[in-house]
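Quick one: this structure, given as structure tokens, is what I'll be asking you about.
This view holds just a subset of the chains, kept in their places.
By written order: A and B. Residues from 1 in each chain.
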Amino acid sequence: MLKNIPSIVSPDLLKILMEMGHGDEIVISDGNFPAAAMAQRLVRLDGHGVPDILEAILALMPLDIYVEEPVALMEVVKGDSYVPEIWDTYKKIIEEKEGQKKIAHEERFAFYERAKKAYAVVATGETSLYANIILKKGVVV
Amino acid sequence: MLKNIPSIVSPDLLKILMEMGHGDEIVISDGNFPAAAMAQRLVRLDGHGVPDILEAILALMPLDIYVEEPVALMEVVKGDSYVPEIWDTYKKIIEEKEGQKKIAHEERFAFYERAKKAYAVVATGETSLYANIILKKGVVV
């Protein structure tokens, strides 16, 4: 533990966030995401929900302002009536930390392809469905 | 050994099952399957038959309900008169644990290609022929 670093951020996650540069992406994935199969670098934060981690990451890392949609969510699969209410929480956290941002919605398998290219995936224990989120890192000035 | 975990499940297999996410596949292969040549992650359970392992895995891991056929078997090669009676055992175990499921039948070399992409292969000592089975993991709620 260190002063002023949220204790939910593990040493590996902190190192990874610091190594990332402008345009690199990180996925915070829910508990059902095939994270180990897809991650180039995997950070496990079992037992935590996504919102706490999202908040901790955005306290350290800005979003990219060189693209229109620096955030992406996984679209609900056609025919599935599930409503991912957790997205509202995400929007509030993002607005609080980084101001209002446009959010992309990627179809499930397109989301997978993008996750495979991301710099890292954080695997959580989030039980909400469709709770995966991609963040694109911005410039630190 | 742990409370309530079948002792046939090795620590590595348990870790792998836990790491798998929605849509990831695991192959339980018979004793003649070229498992080491194909597996991205290999778990050996020499000396065991497939049914005991199938039962132990389904006690821990649900099948995918987002696809029609969350289970696949290797088709008997044309010209081979062998009747894989073990399939009936598989169907009973699956029905008991997960309810009735549709099962895909993959041609031998198509089955190989799918096995190469699976998250893991469990190599057993099963002496029945055509006894390989692929399971697609579902959502844990």
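In the analysis below, a residue touches a chain if its C-beta (ideal position, glycine included) is under 8 Å from a C-beta of that chain, and two chains touch if they have at least 3 such contacts.
Remember, predicted model here, so these are calculated numbers, not experimental data.
Identical protein chains form the entire complex, numbering 10 copies in the structure file, with 2 of these shown.
Assume only the chains that are shown with their structure count from here on.
Superposing chain A on chain B by their CA atoms means rotating through 70 degrees, a value rounded to the nearest 5. Chain A and chain B have CA centres that are 32 Å apart. Contact residues of chain B toward chain A in the complex are 19-24, 66, 119, 139-141. On the side of chain A, the complex with chain B involves touching residues 29, 31-37, 77, 127, 129.
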